[in-house]
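Of the protein chains in this complex, all but one are displayed in their positions.
Every chain is named by a letter (A, B and C) in the order it is written, and numbering of its residues begins at 1.
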Amino acid sequence: MLEFIQGYYAYIFLATAFTIGLYGMMVKQNLMKKVLGMSIVAATTIMFWIVGAYKEGAGVTVLDPRYGVENPEMYLNPLPHTLMLTAIVVAVVTLGVALALLIGIYREYKTLDEPTLLERMK
Amino acid sequence: MSTSNKELCSKETAMMAPTESPIIHLASRGISPVILLIGLYVFFHGHYSPGGGFQGGVLLAAAILLLRLSLGTSLSQPIMPSWITLRLSALGALIFAGIGLVSILFGGNYLDYHYLPIPWLDPAYLRYYGILLVEVGVTITVMTTLVAIYDDLLGC
Amino acid sequence: MISSQSPILIPMTFLFAAMLIPLVGAVNRAAAHLAAVLGSALALYFSVIGMQTTLAQGRISYHIAGWMPPIGIEFVLDPLSAFVCTLLCGVTFIVMVFGKRSVEYEIPQKEIAFYSLSMLLLGGLAGMVMTGDLFNLYVYLEIAALAGYALVAIGDKRAVVSAFRYLVMGTVGATFYLLGVALIFISTGTLNMADIAQLMPLVHDSPAVIVGLVLIVLGTALKMALFPMHAWLPDAYTHASTTATALIAPIGTKVSAYVLFRVLFFVVDPDHLRTEMLNLLQIIGYLGAAGIIWGSIMAICQSELKRMLAYSSVAQVGYIAVGIALASPLGFIGAILHALNHAVMKCCLFLVSGNMRLRLGHSSIPLMTNGLRKSMPWTSAAFTLAAISMIGLPPTAGFFGKWYLALGAIEQSHWIFLTALLISTILNVAYFFRVMERMYLKPQDPGGVDYSEQTIARSEAPASMLIPTLFLAISLLVLGFANAWIVTNLIVPMIPGWL
Partner (left out) sequence: MKTLQYFLLLAFLGVLIVAVTNLPPRGDVTSPVHQHVNPAGTPVAGTYFIQHAYKDTKTPNMVTVILADYRAFDTLGEVIVVFAGGIACFFILNVGRRKP
């Protein structure tokens, strides 16, 4: 049981956080809260990849003269880290565009609350 | 939408005006060059420690944005004018993609630094300098785009 | 050299054009449009060369940066990707030629950013089509998505809100896709599609891999606007400017459908797909059938031409989903052929709506009268041809895609799919004849004065807009007559061997 918790607590926590982010995007009425939910979902997915890269007892992915390259067990898996650098930037830029759209909506309708917005769009 | 935009933009909003406090002025003017220096360090040291184009670019952008925040939009124009940001951003991406095209023209596959036309270097160091050149483009694009998005969100 | 480099040159031509347009546009505004047209023409040239190469030599694997596939990123040029790329570049070229006047009219002062964004959109879509790497696909999907959000955001007053909805749905889709890729990556240790296909038989019974696949399919279906996830599409297409819609509507959903083809038919283990995953295919098929009926019924209720076409797009995506669900050669042929035909037909119809907006200032169906046939005869003719093709009458292209789908449904005794196809044809007749009746028969005022005697000023759209519209309309007939050649020479080579 303890081993199970040690091995999977991170994954289960991230699955829960992902669902919380989705909850924010689906249920909340305020558009800004939807954007926050989007941010949570993106961050969770990034964490998910990083957790997959973890190795017990390994160090950072910069070549260490003490270990050399013959022991790959001494380094974390560098591939997911690299991929997530890309995903972080994508998430940030999506956030920027979402905020730009929110500013556009606010200038047009002077509200970010969805029921009020629907009323004013008629 | 366009008329309301122009009205909003014609008067300086509070975010675009300089701050009143002299402490913030002095501090930001002092800190900003240091951040620029750290950004350059992070960028050039990316081969040996965590860092590289994105991180360096973000730090450089932070230095400029600090001046934008404290001095206001108009006073901070000389360090990075608003009209140049997106063009520099296109130029940075063009540097990256252009290096790929150079290696096609010299007979390799796309982005194969092995084929860069620098004959006196051996292949491993060709890739070393290829990575450095590419990161220059990344830094320029990230820095200028972050400033551009900030300017856009403020409205001018 | 071009033939061996063509997989990379197609997306990069678009992306280079996108980067050059802001620099060129700073010097001369008019040069931006020229750069966009030249870029898409060049990409069309490269994709035709790539098509010839792959038909002669078979599957070509292009190693970017010279690294072997599981290490580096692989681009795959096979008959399927070459075909979709050629379709994409062809439609883009025509829309770009069309775009000059329409963009000047609908989004003044923003031409440079518009052309740059549309090139980015096309570059992202072409990258999605070409890539053989799951994560690289995500990156290019995001390029296309970001450009798409921005293009949709500028239009009439409500466009911003619909663009925000599109952004939320699109981000959910992309994140689902990324999470699915994460589950598959952690279970198999590789990102290359061909590599995963080899490893699939070893891990296919792991729940993690199955959920990963379901998440990928779900994310792609969101992007493709499969039935219950289509809510963003009608708003986004209605409020955006005509040129943006004419770019996104024919191509955007098709490329997402292509990703579904790639993942389901080329990555998943075929035996596994035939036995255990069959339920997933069935669900996609039933959702597609529901989407066909729902989209057609909603299209009948609309009073705005662009909104009607948008709902019709939901229905047409359903046809492709049905073709995927059949998982047989006939279904495959039908889905690909329908994707081709629908791209051309829908593009033509959206261009017609753009012509009407330029000359009439609106594209509302209740306001149309038979004055239209007098003032814009060629546009009306193009609309009629495209509408006949959408309905699926034999000499036009639209018939043959539906024909193959119906044959596939009969072959596998899928009576539900067949019923949906037949009902939708009748519904198509209903909503297109409603427009055509107004266009040709309805008098201009309720008194019933016959205007055919009087002279109504000809105000046809300018040649730069009319010629692309007519070209697409005529190519519908050509595609209809050439369909046997297309099927045997282009589509049959792309059917995966196990099907």
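One rule holds for everything that comes next: a residue touches a chain if its C-beta (ideal position, glycine included) is under 8 Å from a C-beta of that chain, and two chains touch if they have at least 3 such contacts.
In this text the structure is predicted, and so the values were computed from the model without any measurement.
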Completion exercise
Result, missing-chain neighbours among shown chains, is A, B, C
Completion exercise
Of the candidates B:L65, B:M80 or B:V138, the residue in contact with the absent chain is B:V138
Exercise for the section: Sort through C:I154, C:M193 or C:C347 and give me the one touching the missing partner chain. Expected result: C:I154
Completion exercise
Contact with the hidden chain, among C:V37, C:L120, C:L273 or C:V352, goes to C:L120
Problem - In chain A, positions touching the absent partner - result: 3-4, 6-12, 14-16, 18-19, 22-23, 26-27, 51-56, 61-63, 69-70, 72-73, 75, 77-83, 85-86, 89-90, 93-94, 96-97, 100-101, 103-104
Problem - Absent-chain interface as seen on chain B, which is shown - result: 5-6, 8-9, 46-53, 81-86, 89-90, 92-93, 96-97, 100, 110-111, 113, 124-125, 127-128, 130-131, 134-135, 137-138, 141-142, 144-145, 148-149, 152-153, 155-156
Problem - Residues in chain C touching the chain absent from view - result: 15, 18-19, 22, 64-65, 67, 69-73, 109-110, 113-114, 116-117, 120, 123, 127, 135-136, 139-140, 142-143, 146-147, 149-151, 153-154, 160, 163, 183, 185-191, 195, 198-199, 202, 206-208, 210-212
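The criterion applied here is as follows: only the chains that are shown with their structure count from here on.
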Handout entry: Pairwise touch network: line, ring, star, complete, or other
Key = complete
Problem - Centre-to-centre distance between chain C and chain A (centres being mean Cα positions), rounded to whole Å - result: 30
Problem - Distance between chain centroids, defined by C-alpha means - chain B, chain C (Å) - result: 35
Practice task
Report the inter-chain centroid distance for chain A and chain B in whole angstrom, where each centroid is the mean of the CA atoms.
Solution key: 24
Practice task
Going through chain C residue by residue, note those that touch at least 2 other chains and give them in order.
Solution key: 157, 160
Exercise for the section: Hunt down the residues of chain B that sit against at least two other chains at once, touch-wise. Expected result: 1
Completion exercise
In the complex, the residues of chain B that touch chain C are 1, 86-87, 90-91, 93-94, 97, 100-101, 104, 108-114
Handout entry: Interface residues, chain C side, partner chain B - complex
Key = 5, 8, 12, 15-16, 19-20, 22-23, 26, 62-66, 157, 160
Problem - chain A residues within the chain C interface of the complex - result: 18, 22, 25, 31, 34, 38, 41-42, 45, 48-49, 52, 80, 83, 86-87, 90, 93-94, 97-98, 101-102, 104-105, 108-109, 117, 121
